[in-house]
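All protein chains but one are shown at their positions in the complex.
Entry: chain A
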Amino acid sequence: MNNRFFSSLALRNIKSNKQLYIPFLLSSTAIIAMFFLMVSLMTNRFVQERSSSLPTLFMIGVVVIGIFSVIFILYTNSFLIKRRKKEIGLYGILGLEKKHVAKILFFESLFSSLLSIAAGLLTGLLFGRLVFMLLNFMLRMPNNIMYTTSLLSVGVTIALFTVIFGLTYLYNVSQFTFANPIKLLKGKQEGEKEPKGSLILFILSLIFLGWGYGISITIPDPLAAIEKFFLAVLLVIIGTYLLFISGSIFILKALKNNKRIYYRPGAFISISGMLYRMKQNAVGLANICILASMVIIAVSTTVTIYLGSEETLENRYPYEHNIKLFGDMDNVAEMNNRFFELQDEVLALTEEKGLEVTEMESYRYESFFGKLEDGSFVFEQSSADGTLPILMMAIPLEDFNEMAGENYSLEDDEALFYHSTKTYEKEELAIGNKSYRLTEIENEFSADMALTESIAIVVPDVSHLLDFREAYMEQFPESTHITIDAEIGWNTEGTEEQEEALIEQLRSEYSFSSENDGLYNSRDVQREEWYSVNGGFLFLGVFLGLLFTLGTLLITYFKQVSEGFDDRGKFQIMQKVGLDEEMIKESTRSQIVWMFLLPIVIATIHVSFAYPIVRKLLMIFGVTNDMTWLLTFIAVVIAFAAIYWMIYRVTSRVYYSIVK
């Protein structure tokens, strides 16, 4: 018997089992396409260039979907092969040797993997192109984001799924090598057994979930969030699978033992059915739950970033017009003069254009990196070792009082002190050669200060800034970038033409290329740029949301179709004994709590616990308003629940039409 015989036999098997293979091939195609899209996005130019943390986040996405693919394909395959045990047991009885059966299985795996990988790559490519085109059009992006992919992405996808399909082949062979034909013939009938030590699994699931949630709740700052995000996601995914496997079986058995609940037509049929395939049921539900969490997080965060743009702009550019004055390293007195001169200059310019100044703020400051050590701030070069240095901003009292509208006065050894993490508890702090008695204040400075651990210190006058500089230069003589800089910001009132004329003039006079030492930024001009960039986020979020929703659709579809074929015989028997169509409907209805509510509720809990870590991640993109995120989050949960409800209704109708 040659390979051609086996391959044609394998092909015929796939064809004659198309009821099983079509959902299997469809869903593996979808998952391959999903993975391929994710890998391609990771290497996408927008993702690579927009922010240094985006590629990291996409890397996490790729790994998560990769793990998800392994579990999903192994799960669908084990289901498929279980239903074919009888058929393959028959080969043994008809006299095929085990190695022959292994050969047939090999060709079957080969054909189905080739088909689904090819279809997956093609679908991924088409879907990516089409949806990108559609989104570019719908979101009216100023600069179109192109969908690109590379041979590397194709290679990674092919490699991963070849390994996964290889694993399924080994699993299938092991199923038949270690079983005798008679047992195989009966294989389909037996119900799934409860996994051993389900109590331990349940405790483990709580530990994993608690650990993952714990990471999220206790995360100190955004940069730690990027580092730990992946671990937390992984822990929660494992915890979810364990929770569903142990928890759902536990609940189902409790329901079965409650006679008043169990012995009702709908519950009787659905609970016994779910217990019969308890593991399959649990894994399916966990899959849906994880995808639901991913949709909710992806969409709600990107929508928040988009909606939070205005807020971000205000954080970065507190005034309509902003000038940053770069100090002179060697000539500090000159800088002080320029600070006041420049204010007069821009005021004069603004009035010349016929505009009225409504608000103005200006301050000088100096910033250092370093660390807090035993009551003193020790300077460090910004490019220190792995640990992140603390940013310190020093401001003279005069400028602070004017800026914050306060009226503090300070002795020579006193300072106002703000610390973003509020973990410094001593009453005194030494900087350089000076020591200060501290008075704590709130953040009157930039909202960006909460991003990483930062300190703001208000000192009695400018001379203290010079002292810091000296101390710093002593420690790092070769350093060149410690200067006293200044920010000037003001709002104006006037006609639009007047505003535009002012912006135009300021932009030409105070830019990097001009001779002046200040850099001008207009919030209006920045706004346009911000929206074009953050439109890209919305774009990615909508795209990922769509992708994961589609995944949810396919998994739900697979679950309903495969269970439908599984249950058809049972419903036929029950109809003979007197089951009517109304009761079939009732039994599918009583699965709603499981199929619909359970994944959504657990996904919502996951996402709620993810709130602290996601909030920190959002800070990186300049969003600090909790309310925006909370409202978006609620809206997205409700919207996704509605979409999933429709998916559920449509697929349960498919189930019903199969069993009827």
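Following the convention adopted for this analysis, contacts are C-beta pairs under 8 Å (C-beta built on N, C-alpha and C of every residue); 3 or more make two chains touch, one makes a residue touch a chain; residues count from 1.
Definition applied: contacts and distances are computed from a predicted model.
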Given the options "LPXTG cell wall anchor domain-containing protein", "Phosphonate C-P lyase system protein PhnK", "ABC transporter ATP-binding protein" or "4Fe-4S dicluster domain-containing protein", say which is the protein name UniProt records for the missing chain. "ABC transporter ATP-binding protein"
Per the touch definition above, residue among A:K86, A:H100 or A:R264 touching the missing chain: A:R264
Of A:G191, A:G210, A:G354 or A:G375, the one touching the omitted chain in the full complex: A:G191
Touch criterion as defined above, residue of A:Y276, A:F369, A:Y531 or A:W594 at the omitted chain: A:Y276
On chain A, residues whose C-beta touches the chain left out of the figure: 186, 189-191, 259-260, 263-265, 268, 272-273, 275-276, 570, 573-580, 583
